[in-house]
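Written out below as structure tokens is the structure these notes cover.
All protein chains but one are shown at their positions in the complex.
Naming follows writing order (A and B), and every chain is counted from residue 1.
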Amino acid sequence: MDTVSTGHNAPTTASVTRRRFLSTSATGLGVALAGRRAPAQTGRSPANTLVVGGWSEPRTMDPAIEVDQWGRSILKNAYDTLVDREGGSIELKPSLARKWTISNEGRTYTFDVRDDVKFADGTRLDAEAVRLGLERIRTINQGVAWMLAVVDKITTVNATTLRIDLKERYTPFIETLFWFGIPSPAAVQAHDKGDQAREWLRNHTAGSGPYQLDTWEPGQQILTVRNPGSWKGFASRTPLEAVVGRVIMEPSPQRLMLERGDLDVAQITSVDDIPALQRNSDLVVQADPTILRQYYLFLNTKKGPTADRNVRQAIAWSYDYEAHNQLALKGFAKPATGPFPVEMAGGTIPNIVSYRRDPQKAKEALARSQWPKGGFKLDYYWVSGLSEEKISGELLQSALKELNIEISIQAFAFPQIIQFMAKPETAPHIVPLYTSSTINHPDGFLYFLYYSKGNRNWGFYDNARVDELIFQGRREVDRAKAIAMYQEISRIVTEDAVSINVNRPVNVDYFRKWVKGYTYNPMYIKMFRLREMWLEGKSA
Amino acid sequence: MSGTRRAWSQLVRNPTGLAGTVLLAGFVVLAVFADFIAPHDPLRIDLRTKFVPPGPGHLFGTDDLGRDVLSRIIHGTRVSLTAGVVVVLIAGSIGVTVGTVCGYVEGMLDEIVMRLGDMFLAFPTLVLGMAVVAALGPGLANAMIAVGVVWWPGYARLVRGIVLSAKHVAYVEAARAAGAARGRVMFRHVLPNCVGPLIVKATIDYGFAILVTAGLSFIGLGAQAPTPEWGAMVAAGRLFLIDQWWYATFPGLFIFITVLAFGLFGDAVRDAVDPRLRV
Partner (left out) sequence: MIGYVVRRLLFLVLVLFGMSLVTFVVSHAIPADPARLLAGLEVTQDQVESVRREFGLDRPLPEQYVRFLGGLLRGDLGQSLSTRRPVRDDLEKFFPATLELGLAATGIALVIGIPFGVFAAVRHGKWVDHGTRMTALAGAALPVFWSGLMLQLVFYRHLGWLPAGGRLPQGQLPPALVTGLYTVDALLAGHWSLAWVSARHLAMPALALSGVMLAGLARMVRSSLLDVLREDYIRTARAKGVAERLIVLRHAMRNALIPVLTVFGLQFGHLLGGAVLTETVFFWPGVGAYAVRAVTTVDFPAIMGAAMLLAAIYVVVNLLVDLSYTLIDPRIRY
């Protein structure tokens, strides 16, 4: 990658302050920003501003709390983390930590923290700042805090050394660290009203990253501007000066605006839009091969007919995977072969049951159950707005009709679904779920989905052997042994048909051709590393 | 009754009224005989015929699951017409009961209940409807209940006003003086006055009931998949509006025509029954 300035060399543009850029720039944006004081003529649309369409507006910009995709995407550019990824690689690279060592049987992590990083507010980042940032997350105890539950204590050894002690060995721990953005302690202290500055950080950013929040007009747009002093520098000589995220909850206007060039990047939800967009020579439609994301239908193992394993197997044998993936999604979804993506280490699992549509096997499975002739009704809840989940419901309905099983479909808001899923009694018999792991590790899927106390154990699965294996895997240092454990878990939960593993949805990005420097990273779906990007020949 | 016949002949002599009546009759036929008229099974999924454009095989094309849009619209007529009936019946029966009692007893109870009604009127239908549906859980039945519950005060006001004025009309007072029981007076002498205005209000509201229910379905709070409801079809089809325009366009057009037909019909009924009526 052609990088103008890297590491701690202050970029040459650093002397141009943000205000100066904004007031000297001839762009409409600059005029508008400066225009808060002195309105001038409206200029042309800014050529170095990236305009992104977003739906589901972030709730807050607090790095300790926000977990939704768009919010994370902004936070990723505003805050730095101890470790990070670059380009399309899923390998973790040093970031705020130059390097780290693991000792004390994998329970102690010692980080060598950079001494050349400044926050956008001008204060210096050191090991203590990192400690305070992590402690703040633990104190607030919301959002991403659950991933720090394994931490025992965090110690600042000296200005450049940070030590984290774990309660027990957790091999993927380092993977979780790219979730924790570090805010400026000075800013947090200055705005702490006994709330850890939560109120202030809700609509301000105070990080060391390349793009900081400037203005957030709720319901309209979120404007971030370049932090020229950002220590990692920028890939292009003409980096993005500002990024506007427009709140557009409806998908069709996003597509219309992308086609007319009012958006540079759009979120398009339907694969049926792809052919027309591919024909448009001004656009790039980029389907990405690596998928660390799966789409499941979870079956309630604690309630009604689906508590019977045979019924679950009958459903798994009758679902029309082919119609779903090939016809409904036009091949923009790859088959799922196990409970975690095949592309992860150990993802190719020997001797695993491979469900496909087979009405005969489905009938046999049902015949073994307490309801050999069917004649019952199952509830299916889906998140309103997610059309693939609706399709699943309707495909289930038509497939299970053959087994004399009725499906009642109901749409709910996601928070309500979460609510229903709190207890097996209130949960439906079948519920769809998209999962992308927070970490590049099978534990990110298995612990989450099949551990009896997992956050998304939506099958209410409770298998002592599986729980034991999950914890053994977390502690196992030998990679081959760990993989063997994960494969055994996979075989058990698949045999038990806890979930129907429908597919791995292909990520498709849609943007104008003038957007350059974007590389897909399967761990950063729909997130942009803005410092790597620029615009080339964007017409005004 | 010659009054009814006169009203009827007036209704059909009015060209817009006639148009509305004919359209409505058509919709009723579609709803009743949907099973025979619809060329395909409205629920049958066949992904191999996904998004077939309008043509001889599928007059209005097919949807994202390969279902025939025309057949779904025809069956949707049933859903929408039912929704209108249910909303008007719920609102009407609550409203008539409350309005009659209030108009009859007057006093404190009347004052309290009518103020309560004003409160309901003050709420925007869709916002309160959204809240009610969120509480009851999404679904067509709940959406209909929500709209009905929000609309009752309109009927209560209408009936109460008529009851109040009818109470003091000579023949009612005469009946009371002759010793007729309260309830009997109410039913035999007072309520019949309300029938005309109620019919007018109900026909005018009917179309809007369909519109509001479709609106709730559009937000995802009304009819659930795979029910062929027009609003839900527009909602699902809007994602494909640009390339597969037929999916959202035809159901939207049918909502429009139905509501328009009810509007024309309602207007004409009003003119025929009593042109000075303000409902």
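Quick note on the criterion: a contact is a pair of C-beta atoms (placed from the backbone, for glycine too) under 8 Å apart; a residue touches a chain by one contact, two chains touch by 3 or more.
Every value quoted in this text rests on a predicted model; they were computed, and no experiment measured them.
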| item | value |
| --- | --- |
| Identified contact with the non-displayed chain, of B:42, B:61, B:92 or B:207 | B:207 |
| Per the touch definition above, residue among B:89, B:130 or B:164 touching the missing chain | B:130 |
| Per the touch definition above, residue among B:27, B:104 or B:218 touching the missing chain | B:218 |
| Contact partner of the left-out chain, one of A:96, A:120 or A:244 | A:244 |
| Of A:65, A:97 or A:391, the one touching the omitted chain in the full complex | A:65 |
| Missing-partner contacts on subunit A, residue numbers | 27-29, 32-33, 35-36, 39, 41-42, 45-46, 49, 51, 57, 59-60, 65, 67, 141-146, 149, 202-203, 215, 217-221, 223, 242, 244, 246-250, 252-253, 256-257, 259-260, 262-263, 384-385, 413-416, 418-420, 422, 426, 455 |
| Residues of subunit B in contact with the chain not shown | 15-16, 115-116, 118-119, 121-128, 130-132, 134-137, 207-208, 211, 214-215, 218-221, 231, 234-235, 238, 241-242, 248-249, 252, 255-260, 263-264, 267, 275-276, 278 |
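Here is the rule we go by: only the chains that are shown with their structure count from here on.
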| item | value |
| --- | --- |
| Distance from subunit B to subunit A - Cα centre to Cα centre, in angstrom | 45 |
| Of subunit B, residues touching subunit A in the complex | 43-45, 47-48, 50-51, 64-65, 137-139, 220, 224-226, 236, 238-244 |
| Residues of subunit A defined as touching subunit B within the complex | 250-252, 255-256, 269-270, 272-273, 275-276, 323, 327-328, 384-385, 387, 390-391, 393-395, 397-398, 409-412 |
